[in-house]
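First the structure, then my questions, so here it is.
Every protein chain but one is kept in place in this view of the complex.
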Amino acid sequence: MLKELKNIVFKANLDLVSHGLVIHTWGNVSGRDKESGLIVIKPSGVSYESMKPEDMVVIDQEGKVLEGKYKPSTDTPTHLLLYRAYGSLGGVVHTHSSYATSWAQAGRAIPPYGTTHADHFYGEVPCTRLLTQKETDNDYEINTGKIIIEKMGTVNPLTVPSVLVNGHGPFCWGSDVENAVYNAVALEEIAKMAFYTVLLGKKEPISKFLLDKHFKRKHGTDAYYGQGNSEEN
Amino acid sequence: MLKELKNIVFKANLDLVSHGLVIHTWGNVSGRDKESGLIVIKPSGVSYESMKPEDMVVIDQEGKVLEGKYKPSTDTPTHLLLYRAYGSLGGVVHTHSSYATSWAQAGRAIPPYGTTHADHFYGEVPCTRLLTQKETDNDYEINTGKIIIEKMGTVNPLTVPSVLVNGHGPFCWGSDVENAVYNAVALEEIAKMAFYTVLLGKKEPISKFLLDKHFKRKHGTDAYYGQGNSEEN
Amino acid sequence: MLKELKNIVFKANLDLVSHGLVIHTWGNVSGRDKESGLIVIKPSGVSYESMKPEDMVVIDQEGKVLEGKYKPSTDTPTHLLLYRAYGSLGGVVHTHSSYATSWAQAGRAIPPYGTTHADHFYGEVPCTRLLTQKETDNDYEINTGKIIIEKMGTVNPLTVPSVLVNGHGPFCWGSDVENAVYNAVALEEIAKMAFYTVLLGKKEPISKFLLDKHFKRKHGTDAYYGQGNSEEN
Partner (left out) sequence: MLKELKNIVFKANLDLVSHGLVIHTWGNVSGRDKESGLIVIKPSGVSYESMKPEDMVVIDQEGKVLEGKYKPSTDTPTHLLLYRAYGSLGGVVHTHSSYATSWAQAGRAIPPYGTTHADHFYGEVPCTRLLTQKETDNDYEINTGKIIIEKMGTVNPLTVPSVLVNGHGPFCWGSDVENAVYNAVALEEIAKMAFYTVLLGKKEPISKFLLDKHFKRKHGTDAYYGQGNSEEN
């Protein structure tokens, strides 16, 4: 069942390690099958050395396990909320990558300090509010999804494909699994450069018109970067 | 004698290098055999290139060498004190990993700034007091063990599996050798992110209820992370 | 057509990745054929995994595509302006390397803080002014080239072979493609060390006489570094 997507999700989880975004089992990737709407997600706490494609868990949009001998990732309810809220998502990635997580731990959004940021995120990478004690004690992973969506508001999730969860770390997504991993890698790099930029004394982000220029030359109807398939990088 | 444990301890010492925690011979790992209580530890100052599994030294809990042609690690008395104080330990790791050591050199405990920390350490990673001149001049390695235990106080060592020795570096441990190495890797990563977080201006650690939530979803009787064997990661 | 230069430009693009200057497709290299004056440049937004030497695009100095099935890099107009302004250039490299880009994002030139800098850049690595909205909205890539040339003024581009574009990142160049890549690598290293140096509290650059000494022992008619072919490193 969904053998190809299982392979993609499996490979994407290992890619997080090879890209240096994840150590141990500190990350998870899921993908959504465009036709059936079913979701394939990493099992919880299985070491990357022993994990195999067939260990990926298939669930429906309510989180019911349809196939797989393992429990799905603990963060599954957060993934599901994002898929339900945003029909355009084909992949979701959660990491504890060092720099993005540090911005999340500091409770700070990442301002667009340069065109590298603008090429990938149309505005700051937002940081959610903290969860209350009640939201933490009960339905924690569902409430994590809710504050992400609350923070995103009316922003198109494919133009700002990442959010920092305050005190926790980044959730990233994309039009498909590969795109979600691509965005997680891009986020870590812009988080690193923003960190250095702040330490070099920069206060103000780039202008709206430079942000517009770079985002729009790469994405959307007037894009002129790439070979005419601007949503793919 | 204890051939399997020798292999495990040998491999764990090399893992410290491949995980980037140790250069030259700046680290040591020991393991305790659950049945006999005997301890296997790295020899002192032998290069990792030439070291072999059979070079690991077998000692009893008082430090008497039972097998091995080499002297055991200089830090052996510290390891022994930890094993004697904490019956739950199956492995002890000492490194000079860059970020954890820098916190130790600054004489600062690592506050829990996010959920990555809370997943692994149930509260701050404590930093010992400095040794007095007398404690340094005589029985230095024994006194290093004593101030670790003094600092831990009544804390369960498996819930906070690392301490920073002031002006020196981290000692980590775990239920077995692999778990101790796992914790040493986790410590370095959370030390790195805490460093970035501090430079981004963060003052306060996360709330007690978020700390509780993350630690307890992964460890103990109510854990729901992983596949039901919550003490293993 | 220009098969050897295509191979060189192709390899140079991959070298940016292996040197850690570029992730994804965030960089581009071009080279100029000394005889014909034609330019070979990376195609836009083609992944480095799938890219082949024959995918390199051949253009004339006005940017007309003479060979190649792909569109040339979006930054082609910037490359062309540099080649037209500076007859001595044989290669141009654009990266978003982390430290150099962070200085660009901070809008700061990199002062010569040591002899490593002086060995490669005869004075500070300059940072351009910001583009106006008008210059951004129209002919953006051409105007990027113009502010680089405006900033360089009368400086010999082979003595200061890099500029930081404010809010964007570095453009580097050299007497040929390999030399341009060499300079991009050197720039990132001196940007990194300048960052650390600033955080250690340094305010003033090195003296003019030390700058002179190091640059001139390696470059120009009185050079005594290397084996007598001082322009090659």
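Remarks
Residue numbering begins at 1 within each chain, and the chains themselves are lettered A, B and C in the order written.
Here is the rule we go by: a contact is a pair of C-beta atoms (placed from the backbone, for glycine too) under 8 Å apart; a residue touches a chain by one contact, two chains touch by 3 or more.
Remember, predicted model here, so these are calculated numbers, not experimental data.
Though it is not drawn, the left-out chain touches B, C in the full complex.
Within the complete assembly, B:Ala104 is the residue of B:Ala12, B:Leu80 or B:Ala104 that touches the hidden chain.
In the complete complex, the hidden chain is touched by one of B:Val17, B:Leu38 or B:Leu199, namely B:Leu199.
Although one chain is hidden here, its contacts on chain C can still be listed: residues 113-116, 119, 182, 185-186, 189, 192-194, 196-197, 199-202, 206-207, 209-210, 213, 217, 224-228, 233. On the side of chain B, touch with the chain left out of the figure occurs at residues 23-26, 43-47, 70-71, 74, 96, 98-99, 101-108, 130-131, 133, 136-137, 140, 167-169, 195, 198-199.
We adopt the following convention: only the chains that are shown with their structure count from here on.
If each chain is drawn as a node and touching chains are joined, the picture is a simple open line. Chain A has its Cα centroid nearest to the centroid of all protein Cα atoms in the structure.
Inter-chain spacing, taken between the CA centroids of chain A and chain B, is 32 Å. Across the assembly, chain A contributes 199 as residues in contact with two or more other chains.
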